[in-house]
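The structure is given below, and queries will be raised subsequently.
For this depiction, one protein chain was excluded, whereas all remaining protein chains were kept in their positions.
We call the chains A, B and C, going by the order they appear; numbering starts again at 1 in every chain.
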Amino acid sequence: MTLQRTKSQKVLRFLGNNTVPILFLVICAFGIPLSGYSTNYLVSEVVVRIARNSFLIVSLLIPILAGMGLNFGMTLGAMAGQIGLIFISDWGIVGIPGMLLAMIISTPISIALGLWCGKILNMAKGREMVTSYIIGFFMNGIYQLVVLYGMGSIIPIRSSALVLPRGYGIRNTVNLIGIRKSLDNVLTIKLFGVPIPLVTFAVIALLCIFVLWFKKTKLGQDMRSVGQDMEVARAAGIKVEHTRIVSIVISTVFAGYGMILYLQNIGTLNTYNSHMQIGMFSVAALLVGGATVSKANIRNVFLGVILFHLMFIVSPMAGKNLIGQAQLGEYFRVFVSYGVITISLVLYEVRKKRDRGDAGQLLAAEQGEAE
Amino acid sequence: MNTQNMISSVKSTLKSFGLPRIIIGLFLLLLFILAPFVGVNIGTSLSDTLNRFGMNAVMVLAMVPMIHSGCGLNFGLPLGIIAGLLGGTLSMQFNFTGPSSFMMAILFATPFAVILGWGYGQLLNKVKGGEMMIATYVGFSSVAFMCIMWLLLPYSNPTMVWGYSGSGLRTTISTEGYYLHVLNDFFSIRLTEHLTIPTGMFLFFAVLALIIWAFLHTKTGTAMTAVGSNPVFARASGINVDKIRTLSVVMSTWLGAIGILVYQQSFGFIQLYMGPFYMALPAVSAILIGGASVNKATITNVIVGTFLFQGILTMTPSVMNSMIHTDMSEVIRIVVSNGMILYALTRRTEATR
Amino acid sequence: MKMKFDRQFWVRCAAIVVVLLFGMLMFFIGKQHTILLDNKTITVNGQEIRALQLVEVQVNKLESLELAARDRDKVDVTRQSHKITITYTDSNWNEISFTRKFKVPLMEEMVIISIPTLVSDPEADQSLWLEKYELPAYAIQASPEEEVVITDDLAGLISL
Partner (left out) sequence: MHGYFLYEGVECLVETVALCNVRVTTKIERIEYMNEKEAPLLEMRHISKDFFGNQVLSDVNFTLKRGEILGLVGENGAGKSTLMKILFGMDEIHQTGGYGGDILLNGEKVAFATSIEALAAGIGMVHQEFSLLPDFSATENILLNREPLKYTVFSELFGERLNILDREKMTEISEKAIKRLAVPLDPEMLVSQMPVGHKQFTEIARELSKEGTGLVEGIKLLVLDEPTAVLSEQEADSLLKAMRLLAETGIAIIFISHRLQEIIDVCDTIMVMRDGKIMKTGPSKGVAIPDIAKWMVGREVNTSAIVHRVFDYENKDIILALRNLWVDMPGEVVRNVNLDVYKGEIIGIGGMAGQGKLGIPNGAMGLFPAGGHVTFEGKDIPLNSPRNFLDAGMAFVSEDRRGVGLLLDETLEWNVSFTAMQIQEKYLKQYLGGFFKWRDQKAIEEETNGYVKQLEIRCTSTKQKAKELSGGNQQKICLAKAFAVAPKLLFVSEPTRGIDIGAKSLVLKALRKYNEEQGTTIVMISSELEELRAICDRIAIVSDGKVLGILPATTDSAEFGLLMVGQKSEMIDGGSV
C-alpha cells in the first residue's frame, strides 16, 4: 500500500529531491550572460575541468555505496599522491613514466592511510562524515610534519629546486614541469576549436567502467548491503567492518591517482594547500550533481563537474561586471561551494525524517479506515 | 589486597581523567620544567599563557550550553563570532571609544547573536543526529557569506575601510583607541616585569562562567541537561525539547559573540573575511582536552581545557625554538587539537541508552 | 591475521614484484638527462684539440643544432642510451658525417659532450669525450633569501 499524493505534492517532492542542481542551473543561467564569456571559451574551460576533476570525484562514489557518506578523508589520498609527485620531481622522472611511478609510490601510502582512516571510522559509526572530515585535518598535521620537517632531513631530497633554502622541508610550490600535461597532450583533438584531451578522458572512462563493474561484484554487493543495514548484513555473515574499511581504502587510493591526474594538468603543486581544498570542492561538485549522502552515481559526477565549475568560472567575472569587484565573485563561489554542501546535508537529514513521517501517515491512514 | 585496591582505584581515577588529558598535561608540565634550562623566561611564558587563557576561555565556554542540550560540539561557533564581529565593527562605526565601545559592541552583537542563534537552532532541530557536520558547514558558509557582506556593507569609518577605494572593510582592523585592552588593563596586576595578570579579563570570564553555572542550576537549566541526557525522557516529562535546544543554541551563539570581542580587545585586531573560519576547532578541542565528551561538559572542563591547550600553544614555540631551532608549534597545534577531537568522536557516547 | 601460503598469497607476491619491476622500468625510461654539447678548444692529456668552425649536431631524432666555435648548447633526453650524429666539413672542404651511440650514466642529471674530442677520434671510448657536469656553485644558490612557508590551507581557497 502506498500513500496517495496530489499533483502539487509530487511536484514539490521532485523539486525537493533535485533542489541543488536546479539551484545551480539558475545560478549559471544568471551568471553566464553576466560574465560575458564566449560560449567557446566556457566550453573549453569546462572540458579542461572535467578532465582535471572527475577522476577525483569518482573516487568518492564507493564509500557512499558502503553507506559511509561523503568521504572527506579523500584528502589523505591527495596527500599520498602529492608525496609521490614530490619524489618523482626530485628524481627527475618525467612524462608518463613519471606519472606512473608517482602513482606506484602513492599506492602503498594511500592503502596505509586508508586502512587507518577506515578503522577510525568504524569506531565512530553514525558520525562518519564529521570524523572523516577531522581526520583530514589531523592528517594534514602529520603531512606537514613529514613534508615540512622530514623531507630533506630524514627523507633524502637532493634537488635544490624543491628543498627550502634552510636545507630541509619542501617549498611552497613545486614546479611539475616534467609531467605537466604529459597525459593530456598525448593525443588531443580539436572539436569546434575546443581542445579535447582524449587519453585523459579514456582513463576517466576506464575508471567509470571499473566502478560500474565493481557494483556487480560480490564485494560491491556486500557494500550495498552494509550500506543499507549493517545489522542485517552482519546477521547474514558479511564482515561489516572489513567491508567498510575496504571501501575507504579503495576510495583513498583512487583519490591519490586522481590528485596526480589533477596536478599533471595544473602543472604546479601547492605543497601545503592543494590537498586541503580538493576534498571540499570534489564533495561540493558531487552534491551539485544531485548526489546525496546515501546515493550517488556516475551521472551525478559529470553533471556536478559541469555545473559546479561553470559557476566557478563565471562567478568572478560576473561579480566584476555586477558590482565591479572580481574579489566579490571569488568570495561568492566559496560561499556557494560551502552553501551547497550545507544545503544538501540539511536536505538529506530532513528527507530522512520526512520518509519516516510517511510511514507514520500510512499507519494513520489505516486507522482512518479502521475507525 | 589493599595494594590491589589501591592500584585499581588509581587505574579508575586515571581512566576517569582520560589518557590523552594526562599525556597533554604531562607534556605541558615537561615544557614548563624545560623552559628555564633552554633559557625561556617562565614569567613571560606564564603570563602569555594566562593572557591567551583569558582571550579564549569565553569562546570555549560557548561550547557548554549546546553540549548540555545534546546538540553536540558547536562547530558552528563562527556564526556567533560573526555576530561579535558585527557588534564590534558597528560600535567602531558609531565612534564609541574606550570601555564604552566594548559595552556597545556587546550591546550591538546581542540582537545579531539572538537572531542568528535562533535560526541556527531551528535548523539544528530539523537535523537531529547530524548536527555536528551541518554545524561545521553552517559556520563555513556563513563566514563565506559575510566575506561578501564585509565588502558591500556601507561602513564608512576611515580606520576600518580600505584607504584607496573608501569602501569595503579591511581584512584586519586595529582596535587601537577603541576597546583595545579594556579588560586586560582593568586592575591588571604586575607581579614581576615579565609576569602580569590580566585581572579584568579573568573577572569577565568568571562572571560569565558563574552565570552559566547558575543557569544550569535553575529549572530551565535542569531541563536543558535532561534534554541532552535523554530527550525522550524529557519529552515524557512535558518538556518542549525543541525549544530548550534552540535556547541552548542561542546561548552558545551569544557567548561566541562575546568571546570574540574579548579575544579582540586583548589581541588588538579585528580579523574579518576568512579570519573566523577555523576558530571553532581550537575551542572545541580545548573543551575536549578539559575532559568534556560529545554530550557532557562542565565549567571545570572549560577552565582546565583552555589552560592546557593554550599553555601548549604558548610554550611549544618558545621552548622548541630554543631547543631545536625549528618552530614546529603549528604542526603540534594541528595534531593535538584535531587528534583530541578525533579521540572524542570515537568514544562510545550513546553507550547507555 | 594469519599468513596463508596458498595460491592467492603467491599471486599477490608476484603482483607486488611485477609492480616494483614496472616501477624500476619507469625510473629507467623516465629519468631525464640534460646533455650539454660543447664545441670549445680543449686540451686532452697534453695535446690541444681545436674547436670546429661550424658543426651540426643531432641527438636521436631531435632537431639538429648548429654550433659555431666556442658554442655550447643543450638537449633534454630521457632513457639512457642515445646516438649522436655529427656533420662537419673538414679542412679540405669535404663534408663528413658520422653517428655514434653512447650511454648516459643513470643517476647523472647533466653530462657534457666535447664535440672536438669526439670528432678527433670517433671511435674513442665515451669516457674521453663525455663527462658528468656539475653546475657551478652560484647556480645552485639561486635563491638565498629565506622563503616563508604558508601552511594556511585557506590561502588557496580564494585564488583557485
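The rule is short, and it goes like this: a contact is a pair of C-beta atoms (placed from the backbone, for glycine too) under 8 Å apart; a residue touches a chain by one contact, two chains touch by 3 or more.
All values reported here derive from a predicted model rather than from experimental measurement.
Chemist: List the neighbours, among the chains on screen, of the chain that has been left out.
Modeler: Visible chains that the missing one touches: A, B, C.
Chemist: Have a look at B:Leu86, B:Ile239 or B:Leu342 and name the one touching the chain we're not showing.
Modeler: B:Ile239
Chemist: One chain isn't shown here. Among A:Leu23, A:Leu115, A:Leu219 or A:Ile266, which residue touches it?
Modeler: A:Leu219
Chemist: For the chain that's not shown, point to the residue among A:Gly167, A:Gly193, A:Gly237 or A:Gly324 touching it.
Modeler: Considering all chains, including the one not shown, the answer is A:Gly237.
Chemist: Since one chain isn't shown, list which residues of chain B touch it in the complete complex.
Modeler: So the residues of chain B touching the missing chain come out as 217-223, 225-226, 229-230, 232-233, 235-240, 296, 352-353.
Chemist: When the complex is taken as a whole, what residues of chain A touch the one chain not shown?
Modeler: These residues of chain A touch the chain that is not shown: 1, 213, 216-219, 221-222, 224-225, 228-229, 231-233, 235-238, 360, 363-364, 366-367, 370-371.
Chemist: Over the whole complex, note the residues of chain C touching the chain we left out.
Modeler: Touching the missing chain: residues 7-8, 11-12, 15.
Basically, only the chains that are shown with their structure count from here on.
Chemist: Calculate how many whole Å lie between the centre of chain A and the centre of chain B, each centre taken as the average of the chain's C-alpha atoms.
Modeler: That pair's centroid distance is 31 Å.
Chemist: Take the average of all CA coordinates in chain A, do the same for chain C, and state the distance between these two points in whole angstrom.
Modeler: Centre separation, chain A to chain C: 39 Å.
Chemist: Residues of chain C that touch two or more other chains: which are they?
Modeler: Residues 151, 154, 157-158.
Chemist: Out of chain B, which residues touch more than one other chain, so two or more?
Modeler: 330
Chemist: Would you tell me which residues of chain B are touching chain A in their complex?
Modeler: 75, 123, 126-130, 132-134, 136-138, 140-141, 144-145, 147-148, 151-152, 168, 273, 281, 326, 328, 330-335, 338-339, 341-342, 345-346
Chemist: Which residues of chain A touch chain C in the complex?
Modeler: Interface residues on chain A, with respect to chain C: 88, 91-98, 100-101, 104-105, 107, 140, 144, 148, 160, 164-166, 169, 171-172, 178, 270, 272-274, 276-277, 281, 312, 327, 330-331, 334.
Chemist: Would you tell me which residues of chain C are touching chain A in their complex?
Modeler: 19, 22-23, 25-27, 29-32, 78, 109, 140, 142-147, 149-160
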